[in-house]
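This report refers to the structure that appears directly beneath it.
Of the protein chains in this complex, all but one are displayed in their positions.
Just so it is clear, A, B, C, D and E label the chains in written order, and each chain counts residues from 1 on its own.
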Amino acid sequence: RYNVPPSAEFVARVSGIPTMAKLPYQETADGLDAAFVGVPIDTGTSNRPGAFGPRHIRMESALLRAYNSGTRAAPFESLMVADIGDVNVNVYDLKDTCKRIREAYRKILATGCIPLTMGDHTIAYPILQAVAEHGPVGLVHVDAHADTSDVVLGEKIGHGTPFRRCVEEGLLDCRRVVQIGLRGSGYSPDSYEWRQAQQGFRVVQAEECWFKSLAPLMAEVRAQIGSGPVYLSFDIDALDPGFAPGTGTPEIAGLTPIQGVEIIRGCRGLNLVGCDLVEVSPPYDTTNTALTGANLLFEMLCVLPKIKYY
Amino acid sequence: RYNVPPSAEFVARVSGIPTMAKLPYQETADGLDAAFVGVPIDTGTSNRPGAFGPRHIRMESALLRAYNSGTRAAPFESLMVADIGDVNVNVYDLKDTCKRIREAYRKILATGCIPLTMGDHTIAYPILQAVAEHGPVGLVHVDAHADTSDVVLGEKIGHGTPFRRCVEEGLLDCRRVVQIGLRGSGYSPDSYEWRQAQQGFRVVQAEECWFKSLAPLMAEVRAQIGSGPVYLSFDIDALDPGFAPGTGTPEIAGLTPIQGVEIIRGCRGLNLVGCDLVEVSPPYDTTNTALTGANLLFEMLCVLPKIKYY
Amino acid sequence: RYNVPPSAEFVARVSGIPTMAKLPYQETADGLDAAFVGVPIDTGTSNRPGAFGPRHIRMESALLRAYNSGTRAAPFESLMVADIGDVNVNVYDLKDTCKRIREAYRKILATGCIPLTMGDHTIAYPILQAVAEHGPVGLVHVDAHADTSDVVLGEKIGHGTPFRRCVEEGLLDCRRVVQIGLRGSGYSPDSYEWRQAQQGFRVVQAEECWFKSLAPLMAEVRAQIGSGPVYLSFDIDALDPGFAPGTGTPEIAGLTPIQGVEIIRGCRGLNLVGCDLVEVSPPYDTTNTALTGANLLFEMLCVLPKIKYY
Amino acid sequence: RYNVPPSAEFVARVSGIPTMAKLPYQETADGLDAAFVGVPIDTGTSNRPGAFGPRHIRMESALLRAYNSGTRAAPFESLMVADIGDVNVNVYDLKDTCKRIREAYRKILATGCIPLTMGDHTIAYPILQAVAEHGPVGLVHVDAHADTSDVVLGEKIGHGTPFRRCVEEGLLDCRRVVQIGLRGSGYSPDSYEWRQAQQGFRVVQAEECWFKSLAPLMAEVRAQIGSGPVYLSFDIDALDPGFAPGTGTPEIAGLTPIQGVEIIRGCRGLNLVGCDLVEVSPPYDTTNTALTGANLLFEMLCVLPKIKYY
Amino acid sequence: RYNVPPSAEFVARVSGIPTMAKLPYQETADGLDAAFVGVPIDTGTSNRPGAFGPRHIRMESALLRAYNSGTRAAPFESLMVADIGDVNVNVYDLKDTCKRIREAYRKILATGCIPLTMGDHTIAYPILQAVAEHGPVGLVHVDAHADTSDVVLGEKIGHGTPFRRCVEEGLLDCRRVVQIGLRGSGYSPDSYEWRQAQQGFRVVQAEECWFKSLAPLMAEVRAQIGSGPVYLSFDIDALDPGFAPGTGTPEIAGLTPIQGVEIIRGCRGLNLVGCDLVEVSPPYDTTNTALTGANLLFEMLCVLPKIKYY
Partner (left out) sequence: RYNVPPSAEFVARVSGIPTMAKLPYQETADGLDAAFVGVPIDTGTSNRPGAFGPRHIRMESALLRAYNSGTRAAPFESLMVADIGDVNVNVYDLKDTCKRIREAYRKILATGCIPLTMGDHTIAYPILQAVAEHGPVGLVHVDAHADTSDVVLGEKIGHGTPFRRCVEEGLLDCRRVVQIGLRGSGYSPDSYEWRQAQQGFRVVQAEECWFKSLAPLMAEVRAQIGSGPVYLSFDIDALDPGFAPGTGTPEIAGLTPIQGVEIIRGCRGLNLVGCDLVEVSPPYDTTNTALTGANLLFEMLCVLPKIKYY
């Protein structure tokens, strides 16, 4: 009744076209409860480029199996899931690409399917334009950077500005926004004030996360977010570059993958209407960043509404 | 009427599931004139391993376009081509894998489809078992190694023995066999004698190829092979490791990619019944071996019977 | 009286044939208390290959010195140790390789020497066949995976099945077995039950290890294992891939090297009859996986019976 | 009287800020006969990205010395040369970047300085807008691709279209244009016709270059170009990817570095008014592409007008 | 009034000559409060070489911004800082290089400028010769190794001996010395005794740092060091090789970058007279070691005397 990734007990891992988790590929989201989608851009990137993120995450996802041994979730017994390929981006014009993304997500969401997206962080803006069409949504934003700059190099659109644009357009319910893992050097002391004091975001600096489990934090986050719709946006650079070197603007002293998993597992029970895992940059991924991304996407799938647990 | 790779003029190269040349994927060869097939094994390998060859060649094939600007061939206006995925190999048992391959190719060939295969060199044996079911075939074998050892580590089956097995089983029309590019250190002086003197193969050492175009050689080869069915087996290690480092048993002072292209283009007019491009080892492919493999497979497609040229 | 690695105070680290810790090489285990042994296979591997594990661990072991500054152990003043090279594996037949391993270890063990082995995880099965010839043994198994599958791709022997085979053949004293570090996605919820409920293994999921010292756990393990013979099997993928990327089936959110060291140091006092460090895959070792393996093997040597501490 | 790179006989190569050839850095072109300039973009790129080309070429240029031992040119006894840094590109908007480039080059050219540029191929369009302000110029274009597409992904500006734009705007004297090294698969057979038959370009396919010295070709090119102003544009992908893997759209069976050097040395005597070396992509430069770029830029400097030879 | 790194909001990160943090380059320390200096040697290295440390740290430092979002320090509103390039080392004679370093630092210190140095650990000896000219100084030494060997390979000078030499020459106030992060195998048990018992150093083994914040330790260190002049020497191999693989003698189970940052931030209030970040080895830096070094140098700058905090 559901699509299930082929088990490596019967089909060799090295075999097969690399869709996400080797799920079937279909062109649209019709009939799906959730879908993996790629948006292969990096034109929004300011430092190190690399647009094959979705492709490499798919490659590494061949190691994923059907069942979550940590949480006992069985996503492929609960939801109809497939890989619906990539949005056809315009690699020469970032603004046009954003329009293409917004239209593509309107169509996906119209089918009732929850998208799990791979891309760069610029895409959060047009995706949220589509997601928040019927009202502002909450946001769990895991990242080393706030991505709330106003203008960069004279431009309003880029991977450092999406959530500023979202606030301006009323796409976010700002009291139901949390940012986790922020750190690194900054342009000025003002940015923190704008987000926390003026907009009412909850901002959790990386320093507040050091040396401890984030399970207690996530209990607070669930209370903050409540039962309304919420979007989960996870920038892989939230993780320390020791674990995720393949990204464009790495900052040291970040979260561990354990904490990343805790954050996602801590979203269980929220009314998630979409998720993304962004900023995986294959040319700098000398170790296992894409594999980590694939696992985090699997963990996201495992906390979507209606997932069955053993 | 035919499948055509999406042009990068309209679909971004970075976008899409990585089938070969981004052609459609279909599960069987039904209705196809030619098909790309993967056999992702390396259990036949003696030195450096790497079984993701087909997957990486597909990844790099995103750069292929529809038309051959060197020969003016237009394969996708001539034949119905698709990617039919991988044979489901048994990575724990090489002998069982060989059986699976033979069966898979019997089915492919039964549809009248010409397979263009990616794998390791062990696979040439079971593929030729299928190809030669109705009689021995000629062979254009491009390689640094003769692959005619009798027994290696006590085993009859491996990537050093396929053509010995083929000769023993009468799968090859030995007067219509040519081996091009052989070189490197060897176990004994006997091997050369066995092939050339006893079996009647034409053996062209790499030294005979140095510093010159192979177009004249290929004219001789076409005369030798004649109009009967012939199989083209191209081991990427035929090329010098400066151009194709991603392989398991590299030998220095080999062919250039130019010569590799000349050999394939020189097969135009032959009655090709199957082709393979083998021994691409992604973990050692720090440069462009998989890309080279993708291009050589494209060149093979461009010399199949019935291809139209502008 | 004992073999001692040459000190870099007198012999340049860059100098010399790369045996393990630059110890003397000898062909057999005669006269040794402990020996480093390589079993360079990966034919049991299901995902990413790489058979040069022993060779690269030896290369990186040039940095090892004679004395353990963390525990004050002086292994080379306590035991006669050498590198006895590699088992001559059959890279084309995994079953035959297993026979060769069992025979080789019977000979090593007959001399009274304790083997410290480098290889893939398939080898635990034939090694334990030799080790347990005179009765079942306990097992400290550190790994991301349980390796207790019954059949994979139709095969009974592979790197996912060794401990299932060991249980079936009565090689393990199941109440004296502990598995530490298990995690990742799985094929089904059944595997956990089989091990913990039916066989009586103690299973410690990675989640139980997050954020804390494993010294208390190891006190419990020592109590569980008692004074009988015990084998230590350490799969490098027990460690988080941020620290050990060079392995075939990495799983995120694993143990830290600190915890790995704690586990081994926590085995001090146990009656260790053999140890292995497996699944180092050099082609994927872009950082220091082999070096980590070399250090963990040194830590194993430092907890063998009869080691002197300052 | 002239800037001279510090000799490694007196200043260690590893020492110093990495300007081009370790020449002095100055902010403008004032007082210079020639200048190295960087345009660090890759937003015009269609396949593999990498915008740090200028930075890495500068790094590798530390190996350059003052004198050309092949041609006996002494450029630093002939011209005042410096590194004038990078154009401040807008990484979020390619069209705005093109404007910035055009303005920057107008200023450079106004000082009488000849720019030697590092960047991607999109930049040839705005540079030639500045270069050809007082009339169309000739062009020696060395490349695997014609870069004369009309529209790609709906866009007029990108690294596949610059010379189409230049023709449309009358920037090129088309009878004094030569393209050398073209090859690979293409979108259609039409492109060749457009350039050769309609525009009157001389087009030299890579196939015409195989196996031979290009010195005779360059004698013909010098006759074709004559004494008028000419621009030299060298895409590193003209070279075979065995020699220059670090580029975005590599095509096999290309030119050798020897042939690349011959082409540049063959430009001696031409009235060169500007040169570029483009498409070096550091994340894919696992070997010596940037070093090759640095050497080719040095060879370009050695054939500028007024260079003294010993 | 002060030099400020160009903000990526106005100047693209990929643009510009790679000085440290893209600060202005000047030839001497005149007029500076603090300066970044490179000493590009590795002739003192015993295991893995790599002398381009300073160059690569500068490259990666392009990501640094002006303000420390973790501590709210604003160094570029507090001090005049520049990059003063590299000491011109003699790569063929380590002893002569040491003389050159000592002279260079005498000149830097004579201007009242605080040097922040990149190099290998050999350099700590000649730098401290210059720093301690007017009396012994305290030392915060963060490292995997004590670097207090007497003689290595018959030599007094190398990266394993600098602090032995410093003690012998009375450059250190030994009761105000702390060593943090020591671990790994050693030549003998004697070294620890020499430092702790005989010289009065405080020695903090890595094992004492495992699993916890080092903020409490640094409170003790500040009490130990008091208000006298102190030098901070940070060997990148203090960090676990999972985070900093690009170094010559990596030891597993080390400090995390979080702990490294805590140590440096814990030096706030000390009378720092110089700092170094050493042993970054680019050829082994497959991930982000140089980036980590750049960030640690920025953190050092942020705790110098007279820094303003928001």
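The rule is short, and it goes like this: a contact is a pair of C-beta atoms (placed from the backbone, for glycine too) under 8 Å apart; a residue touches a chain by one contact, two chains touch by 3 or more.
What you see is a predicted model; the values in this text were computed from it and never measured.
The absent chain, not drawn in this view, touches the displayed chains B, C, D, E throughout the complex.
The hidden chain makes contact, of the residues C:P5, C:P40, C:P136 or C:P229, with C:P40. Touching the missing chain, out of B:A197, B:A219 or B:I252, is residue B:I252. For subunit D, the residues touching the absent chain in the complete assembly are 7-10, 12-14, 62-70, 72, 74, 211-213, 240, 242-244, 256-258, 260-261, 286-288, 291-292, 295-296, 298, 310.
For subunit B, the residues touching the absent chain in the complete assembly are 46-47, 149, 151-153, 182-189, 192, 205-207, 210-211, 240-243, 245, 249-253, 286-287. Think of the hidden chain as still there; on subunit C it touches residues 11-12, 14-19, 25, 38, 40-41, 51-52, 55, 58-59, 83, 85-91.
As a working rule, only the chains that are shown with their structure count from here on.
Comparing contact pairs by residue number, the interface of A-B is reproduced by D-E among C-E, A-C or D-E, since over half of the pairs coincide.
Put simply, the C-alpha centre of subunit B and that of subunit D have 37 angstrom between them.
Centre-to-centre, using mean CA coordinates, subunit C is 55 Å away from subunit D. Per-chain Cα centroids separate subunit A from subunit D by 40 Å. Looking at subunit B, one finds that residues 12, 14, 51-52, 90-91 touch two or more other chains.
Chain pairs that touch one another are A-B, A-C, A-D, A-E, B-C, B-D, C-E, D-E.
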